[in-house]
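See below for the structure under consideration.
The complex appears here without one of its protein chains, the remainder shown in place.
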Amino acid sequence: MILLNGYVEAGYGAVIGALGAYGAWLLVRGARLKRALVPAPVEQERHQKPKD
Amino acid sequence: MSTRVIRGIIGFTALGLVAATVVMGLFVTPPDAVQGNLARLLYVHPPVAWVAYLAYGVTSIASALYLWRPTRSRRWDQLAVASAEVGVVFTGLTLVTGSIWGRPAWGVWWTWDARLTTTAILFVLYLGYLALRRIPTSRETRARRSAIAALIAFIDVPIVHESVVWWRTLHQGATVASLGTNSKIHGIMAWTLLLGFVAFTFVYFWMTMLRFQVERLAEQVEDEEFKNWELERAAESEISSGAIATLLGDGIGDRDDTLIEHKVR
Partner (left out) sequence: MIGHILAVAKKDILIEYRSKVALNEVVPFALAVLLLFGFALDTQAKVLVEIAPGVFWVVVLFSSLYLISRSLRLERDNGAIDGLALLGIDPIAIFFGKLLALFVAMTVLEVAAAAGIFVLFSANLGSLLLVTVSAVAATIGIGSVGLVYGALASSEQVGESLLPLLVLPLLAPIVIAATKCWSDASGGHGGIYDPWLKLVVVFSVVFLAVGAVSFGAALED
């Protein structure tokens, strides 16, 4: 249903949609990178312990 | 931890303010006397454009601070790219909303209006900046190169704007009236526009902080991967040197080990 004139809805939709998508993408990317970082220190310890 | 909390607060504030802007803009404010419902785009288009300029301003300042030796720090480079990427998103949205407004108002999707043209050039200019950053090279080289590029772009923008304004005004008698100048803004409409500016500025801060964090994490992951790779290489050479040691006798093998450890450090 067209509430106003179509253009207004398209404009608001574009802004909300694009910003929402970009924000969500950033959140996902951040979470993924964080997950990639967590196991690394553990592995490093395992590598280094026998040396010390 | 604390920056994360602050980012969360800013994020939710931004979400709330944008929701309020949408409700005010679409449902509460009355249609404009001249432009009717179309004027409702006014509550988002100028704020989005403002954020684009703000973002490029931040990128320029961060780039200058990176290039200036006393303040040189990875953080400025990370801030510059974070702000530039958010700026490109907002510039894209400025063009899209401007175009959507222009179609019913001017009858065309695009007009060679001075501001519109400047914004389009800005968009391409910073797409180039982001592309320049994607050239594989060392972090320091990339940071220095992109900081120079950002400052050159910053110097270019006023010249582009000036030339485009001249170009349009010398060409056709009157420029197309830009958004909003032909409609009176008052009362609740003015407040809604102000709300829009505040809301999208909060969105900018949230996104830039998040993008900044992503950039930092990405660099950390890269460092970790490199370190692991180095450790693996060291482990491999330890094995091979061990094998050599058993072949040649203990004395030489031991010395090899210490040598390799030095290299790893």
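Going in written order, the chains are labelled A and B, and every chain counts its residues from 1.
Note that contacts are C-beta pairs under 8 Å (C-beta built on N, C-alpha and C of every residue); 3 or more make two chains touch, one makes a residue touch a chain.
In this text, all values refer to a predicted model and were calculated from it rather than measured experimentally.
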Which chains here would be touched by the one that got left out?
B
Sort through B:Ala149, B:Leu193 or B:Leu210 and give me the one touching the missing partner chain.
B:Ala149
Which residue among B:Val44, B:Val164 or B:Leu195 touches the omitted chain?
B:Val164
Residues in chain B touching the chain absent from view
67, 121, 124-125, 127-128, 131-132, 134-138, 141, 144-145, 148-149, 151-153, 155-156, 159-160, 162-164, 166-167, 170
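Everything below uses one rule, namely that only the chains that are shown with their structure count from here on.
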When the C-alpha atoms of chain A and chain B are each averaged to a single point, how far apart are the two points in Å?
15
Which residues, counting only chain A, touch chain B once they are in their complex?
3-5, 7-8, 10-12, 14-16, 18-19, 22-23, 26-27, 29-30, 33-34, 36-37, 40, 43-44, 47-48, 51
The residues of chain B that touch chain A in their complex are 18, 22, 25-26, 36-38, 40-41, 44-45, 48, 86, 89, 92-93, 96-97, 100-101, 103-104, 203, 206-207, 210-211, 213-214, 217-218, 220-221, 224, 227-228, 231, 235, 261
